[in-house]
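Single-structure report; data block below.
One protein chain omitted, others in place.
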Amino acid sequence: MLRIAVLGCGRIGRMHAANIAVHPRTRLAAVYDIDPKSARAVATEHDVRAAETAVALFASTDVDAVLVATNTGTHADYIEKSVAAGKPVLCEKPIDLSLDRVNRCAEAVLSKDVPVQIGFNRRFDPGHRAAWRAARAGEIGDLNQVIITSRDPGMPQRSYYQVAGGLFRDMTIHDFDLARFMLGEEPSEVFAIGGRLIDQGMMEALNDYDSAMVIMRTKSGKQCHINNSRTSTYGYDQRVELLGSAGMLISGNRKPHELRRFGAAQSEAAEPYLDFFIERYREAFNAEIDAFVHCIETGDAPEVGFEDGRRALILAEAAMRSAVEGRFVSVSEIG
Amino acid sequence: MLRIAVLGCGRIGRMHAANIAVHPRTRLAAVYDIDPKSARAVATEHDVRAAETAVALFASTDVDAVLVATNTGTHADYIEKSVAAGKPVLCEKPIDLSLDRVNRCAEAVLSKDVPVQIGFNRRFDPGHRAAWRAARAGEIGDLNQVIITSRDPGMPQRSYYQVAGGLFRDMTIHDFDLARFMLGEEPSEVFAIGGRLIDQGMMEALNDYDSAMVIMRTKSGKQCHINNSRTSTYGYDQRVELLGSAGMLISGNRKPHELRRFGAAQSEAAEPYLDFFIERYREAFNAEIDAFVHCIETGDAPEVGFEDGRRALILAEAAMRSAVEGRFVSVSEIG
Amino acid sequence: MLRIAVLGCGRIGRMHAANIAVHPRTRLAAVYDIDPKSARAVATEHDVRAAETAVALFASTDVDAVLVATNTGTHADYIEKSVAAGKPVLCEKPIDLSLDRVNRCAEAVLSKDVPVQIGFNRRFDPGHRAAWRAARAGEIGDLNQVIITSRDPGMPQRSYYQVAGGLFRDMTIHDFDLARFMLGEEPSEVFAIGGRLIDQGMMEALNDYDSAMVIMRTKSGKQCHINNSRTSTYGYDQRVELLGSAGMLISGNRKPHELRRFGAAQSEAAEPYLDFFIERYREAFNAEIDAFVHCIETGDAPEVGFEDGRRALILAEAAMRSAVEGRFVSVSEIG
Partner (left out) sequence: MLRIAVLGCGRIGRMHAANIAVHPRTRLAAVYDIDPKSARAVATEHDVRAAETAVALFASTDVDAVLVATNTGTHADYIEKSVAAGKPVLCEKPIDLSLDRVNRCAEAVLSKDVPVQIGFNRRFDPGHRAAWRAARAGEIGDLNQVIITSRDPGMPQRSYYQVAGGLFRDMTIHDFDLARFMLGEEPSEVFAIGGRLIDQGMMEALNDYDSAMVIMRTKSGKQCHINNSRTSTYGYDQRVELLGSAGMLISGNRKPHELRRFGAAQSEAAEPYLDFFIERYREAFNAEIDAFVHCIETGDAPEVGFEDGRRALILAEAAMRSAVEGRFVSVSEIG
């Protein structure tokens, strides 16, 4: 049983703690949050200790590995500390909002042989992964186009936006990673537009976007489109479409159940899609823990490593520059 | 070009006349209706003559074949007259409400080598036929169960009911034929219940049913279920399900187009199904004419012949008896 | 935390034990199996004790309630013992294969005010329940027809068949309960046919059926059809269709994920359905535990009580008689 400490007891940290607690190959060792009350609540729920400092956890002999789900600004530090302590770390995305900081962190990570996994959960979604596997197995011939739809069900709080780093680094970053995963090649050019279509006032005040479209191209010419929206009334919209020379694969959305309604105004009407990431990606978050355990036990490289986190951030920065400059930005300009 | 006369200018006769008029291998030769005004209207629309009597049509040298879409009570007579005149005939179902009359008609039909096709249009529906073809090709292994859902969108007029011969002979008869077609074997036993769930008053007054369920079994043990309703608010519901040892086939309903709606209360909501037989079975009615032309041109036996019409009526009578007596009625008791 | 002991460590007992172990409001107190090795394996997995006798568990002060998942022949005894000990019991279906035994057990159950819940898990399936709730809320007007499709993915072992009590009491019994739940009325008449279409030899040897069709009618005239098969190559097929005067509801099957494949031979091809009850009814089994906890905590009657188990068995016996006698059997003849 791998003893994992969870740093960060917000929404996603609490979910990870609960998953680790019931996972057949892990044990929740301890939790930490900058707000001791939050930490204590989670500790009590799972009957584990709440550490007073993060540092204490890195030093603990009863902690084998660390899951970082704190604020983005602390990710790189915690990765470095965990690696320095020889403890494998699974860190939520993004690594940092600054590519410079990420690059410095990379040096620390590379200097040690300690697994660092980045929390790009979508790669582990059963549907997305089955699409990826089928494409890799040649089921659709040569992959030509990837189309990713990613829309959050509702706008986050203003306070969230203020620290999240903007749409491309906070939300699209998942899609950039998924695009790299599906394409099987690095995108070499990025075009993006950002829009303020949902809450123009707040988006202008924060210099952020609530809607976006992206086109990317790989060196071999493969094409990728991403579209994003901060709201979709019909549930969390998460689709991946792969077009190949011999067929197409679409990984679609999940519904809470399979009831269909028929009446004078409609037929085959289903429930709205699952509301958000905790429900939609439930299996994915568990499989992410499986993969973390696997890489630690086997010594294999993590399936989603530090460099994947860095690459996704580079694409996000390219998108930000493109959205301002209105041109196809070469990824080599960024990093 | 096969010159076809249409007898009967009601809803279904008008549809047949229009189909024949534009079919690439047929020409509408003339029309007749007991109501001269109806006949003249259709004749004018297609620029053909309206015959004053049906008898005149059977004698006409410019009429190669006859389509009978008159009231049920006249079907057997017209089949006999057409056959006597040596003119192939496509007759709407049922042949007659009386099995005795059908049996007498059979003698006339058998005495001459003139094609008689019965209007069981559903066999020609592209989806149903593709299911049948796949099952015959062994795609689902041994066929074990057939399930037919057949629900009209809305209750007909009382006047229709009064002459239609009751649910089993008027509506279920289509399903009995489809069951025989799909099973590829004769049902040997029939159980049926009839209900008065939609308009109890009228159904009691007419000693008829508006809802029904049927179970049939063939000699080899294959099982078949039919369910019927005189109303379905969501459109004309016409489904066939074939369960085999190696898979399942479902031929489902058609929508007018493929728009799907998504919102806070639902996802993937489609339009109600096509409203009724003229829309739903449009391709089937045309393919029925194709088949009629084909059997005349080639001398092949009609795909749906007189004996099919007789067999379906026998099943309807067995169902009627079962609904009254509450037992599994052997088909051999009837005919 | 309700401390529940699990009796029976076969496939379904192990599943219940695991569910109880991680359920937020229950704790696995102990396990028992007639085979001590099986019991020890489950006990070790969850770090609880394996009782040496069932009787010991009913007497234990650290056991608040009991879940019975042993062989059918022991169900009635264990229910009686549990009730005598004042311990609420959740018992797998059927209560017993003999209606007499069930009736005697009923007296014991009624004499005490201890909750007895029967394991008709399907009522708790989110899709089936949403259909039921919508129907109860009047969304489809008056309910007229209920159609239940229930097909196991693969044939059980011969040893299972020998003790299971036959298709109607072992498998269809779930559908009889679901029919009662959906109809909201007692069926008053039952017609059934059983077939030997999958493994004729074994079925004849065991005097059992592997395929069945049922029609039932309630006093008010509502109609219900059930079809069963012991195999369906495409996964566990579990559908419920409710036809009402104002619409239709269909609760359909679940897939492991939402990948769709498109190619030269097909479009929109999904994965086969979830393989069997543990996957398909995962949420249902958890909700069943919720309901059990709820009735104990609140004193409310169990949602699926002893009488529901008895009623379903009566319908199964009526079906057995009908399959032999070929007639619509009145439920009042049975019990």
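Residue numbering begins at 1 within each chain, and the chains themselves are lettered A, B and C in the order written.
Definition applied: a contact is a pair of C-beta atoms (placed from the backbone, for glycine too) under 8 Å apart; a residue touches a chain by one contact, two chains touch by 3 or more.
Worth saying up front: this structure is predicted, and the values here are computed from it rather than measured.
Listed residues A:60, A:82 or A:232: the one in touch with the omitted chain is A:232. Although one chain is not drawn, the whole complex shows that of C:10, C:141 or C:272 it is C:272 that touches it. Contact between chain C and the unshown chain involves residues 232-235, 253, 255, 261-273. Panel shows chain B; residues 22, 125-127, 130-131, 134, 139-140, 246-254, 256-264, 271 of it touch the chain omitted from the view.
Residues 142, 144-145, 147, 149, 151, 189, 191, 193, 195-198, 211-213, 215, 217, 221-223, 225, 227, 229, 231-234, 237, 243, 245-248, 326-328 are the ones on chain A that touch the missing chain.
The working rule: only the chains that are shown with their structure count from here on.
Of all chains displayed, C has the C-alpha centre closest to the centre of the whole protein C-alpha set. Measuring from the averaged C-alpha position of chain A to that of chain C gives a distance of 40 Å. Chain A and chain B have Cα centroids separated by 57 Å. The set of chain C residues touching two or more other chains comprises 246-248.
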